[in-house]
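Reviewing the structure listed below.
Only one protein chain is missing; all other protein chains are in place.
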Amino acid sequence: MKRRNVIICALLYLAAILAIIVLEKFLPPTHIALAVLKKGCIYSLVAVSMNLLNGFTGLFSLGQAGFMLIGAYTYAVLTIPVAERDSVYMYFDGGIIQFSVPVFVGLLAAGLLAALLAWLIGLPVLRLKSDYLAIATLGFAEIIRAFFQWDELGVITNGSNMLRKYPTFTTTLFPFLVCSACIAVIVLLIHSSYGRAFRAIRDDEIAAEAMGINLAKHKRLSFCISSFFAGVGGGLLAMYQTSIQAMTFKSAMTYEILLIVVIGGLGSVTGSCIASFLFIASSEWWLRFLDTEMTIGNFKVPLLRAGFRKVVFSVIIMVIVLFARKGIMGDHEFSIDGICSFFKNLGKKKEVKS
Amino acid sequence: MDFISKNLPYLLAGISVGGQYALIAIGYTMVYGILRLINFAHGDIFMVAALVTVYATTTLPLYVSIPLTLVVTVILGLAVERVAYKPLRSAPRMSVMISAIGVSYLLQNLALYVTGGLAQTYPAIPFISDTIQIGSATTKMVTIVTPILTIVLVFALMQLINHTKIGMGMRAAANDFETSRLMGIKVDNVISMTFLIGSFLAAVGSVLYFTNYASVVPTSGAMPGLKAFVAAVFGGIGSIPGAVIGAFIIGICENIIKGLGWTTFSDAFTFALLIVILIVKPTGLFGEGATDKV
Partner (left out) sequence: MKKLVALALCATMCFAGALSVSAEDVVKIGVFEPASGDNGAGGKQETLGIQYANSVAPTVEIDGTEYTVQLEIVDNESSAEKAPSAAADLVSRGVSVVLGTYGSGAAIAASDTFGQAGVPAIGVTCTNPQVTEGNTHYFRICFLDPFQGTVLANFASEKFEAKKAYVLTKLGDDYSAGLGHYFTEAFEGLGGEVISDTFPEGNADFTSYITTAVNEGVDVIFAPTSTEAAQLIIDTAASQGVTVPLLAGDTWDSNVILNAAEGKDVQIYVTTFYQEGGNEEFDAGIKEWINADSTNLANNGGDDTVAAVTAMGYDAYFTALEALKNAGSTDPAAVNEALWDTTYTGVTGEIAFESENGDAMRDTAYVKQANTETGAWDFVAEQGVN
């Protein structure tokens, strides 16, 4: 990367932080825009971590929701203040864990436990090929969910009941900083020799092996790292939601994240981030008006009623999947040079026309 | 005797649900055999079939609405293939699978919109909805009808595949897609036929399944679909008898697990079984081993 670009990137990053601070100053703290930004940051992280696996290493895993579940529960279980445990674990006499750890330790533990489980699951599962791997990881996510809802483990997981009253964040800066730091780590990894090995595996496993890349080791590494960040993302999501329940981490959540990754472009980190924000904002904010009946003058707009938002949204997704197959960014990255050349090209086209 | 009378209902429930999974699983296994595509939308097509019956019976008599359901479902299956999968034939497999997830998402949301989020009650169909007594167990007629009908349909399907020209085309396409195209087989027709059969069986399955469990919601197809897919993998993907046997095994095991009191893990067990079989015998019970081509 050129030095100029580094400086511009740093400036852009600072500008983003500044923009968030300004937004928080002028908008009420619960404004929907801030909610979308928070969730968008978290989804960016989980989408990028899924992209690391699916887009960069070519391992088609559908276990994301399961690892997020582990992260969310680990974080919540470890950080609920001791004083609140009696009321949270009201059916289980306060649970058996009678200590609590600081937020960052909780998030780290969330990631580590998810990574540990990924390592264990990876031992048998990573030997499977593409679709089989997908369906096996999907199955694991379901099994994990059943375990977390199991009554017998209720003293730790609170069974079917919600976990809440753990520390959360109020400022958007917190998820932004944590997520951007995590994404930065992933980007560094992708640009390291490990990242090149991952891409080699994606492009051709046999050729990669012939070049001396240890397939098993690299696949496992990618799987664990991806799960680590999914776990951290899960912990952040728990903070965002202020209460969690295993039921929300269904396979539908994995599909959502997968769609984000695809819309952004498999193999593009910036694509995943942009797609996350667009996805969250349109599904939870911009399209909401489609759910309420509307009359313009005397004309009652047809079709508008509860649920129409989701229909429109899924049609948009289908259109993107079918017609913009490479997603927003393809496998390119959003870069300063890219923008420069985009505008140059735009200028050229106009010149030709005139 | 007491043991049998107490456990007979579990077994009956297992056989019945197994037969219904089998009818869905065939659609998965055939599509996968040819296109190497996990058709995630298949379970939702099954759900839409049920909704079509629900809405059709509000105005039409049963003997019209059930054939209508079959026709509409087949058309839907073909349309999904034409719109969402065919344009992606040369695209990487992951794109097609994501397209399938997209279709599934769309069908569920459409169903949500149409039903307004309210569970729809499936109409009672004479004869198969009737209650009968088997030994000590009381159950619906459909419990008995399902396995019989499943076996008959599978037998007919096997005849079709083994003894007709289109069946030969299917086998050829499943074996080697590119070569069969070169050999002059109209692969697109073969694929359409596959989706036709798959959707038809899913529609039949939906009639049986929802007669037993008479409530239809947009997500009704998701779990049976996933389990049917597990059944297909279990039996060896691409193999029709494998899918049927896999479905029965899964249906019965699931109910035994519930009977043993491990209800929390009844779904988890299915997936655990899947993972075990994938690791021990990746090609399933009856699947053919495939070698990697470099």
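Just so it is clear, A and B label the chains in written order, and each chain counts residues from 1 on its own.
We adopt the following convention: a contact is a pair of C-beta atoms (placed from the backbone, for glycine too) under 8 Å apart; a residue touches a chain by one contact, two chains touch by 3 or more.
Every value quoted in this text rests on a predicted model; they were computed, and no experiment measured them.
In the complete assembly, the contact with the undisplayed chain comes from A:Arg305, out of A:Arg4, A:Lys129 or A:Arg305.
The chain that is not drawn here is touched, among residues A:Pro28, A:Gly212 or A:Pro302, by A:Pro28.
Touching the missing chain, out of A:Ile97, A:Ile156 or A:Leu287, is residue A:Leu287. As for the chain not pictured, it touches subunit A at residues 28-36, 39, 87, 90-91, 145-146, 149, 151, 159-162, 164-165, 168, 170, 240-248, 250, 253, 278, 282, 284-289, 291-292, 305-307, 310, 324, 328. Contact residues of subunit B toward the unshown chain are 6, 9-10, 12-13, 17, 112, 116-119, 121, 131, 137-140, 209, 212-215, 217, 219-220, 222-224, 254-255, 258-259, 261, 263-264, 266-267.
Following the convention adopted for this analysis, only the chains that are shown with their structure count from here on.
Between the Cα centres of subunit A and subunit B there is a gap of 32 Å.
On subunit B, the positions that touch subunit A within their shared complex are 32, 36, 38, 83-84, 87-88, 91, 93-95, 97-99, 101-106, 109-110, 112-113, 116-117, 222, 226, 229-230, 233, 264-265, 267-268, 270-272, 274-275, 278-279, 282, 292, 294. Within the complex formed with subunit B, the subunit A residues making contact are 54, 60, 124-125, 127-128, 130-132, 134-136, 138-140, 142-143, 145-147, 149-151, 206, 251, 255, 258-259, 262, 266, 305-308, 310-311, 313-315, 317-318, 321-322, 325.
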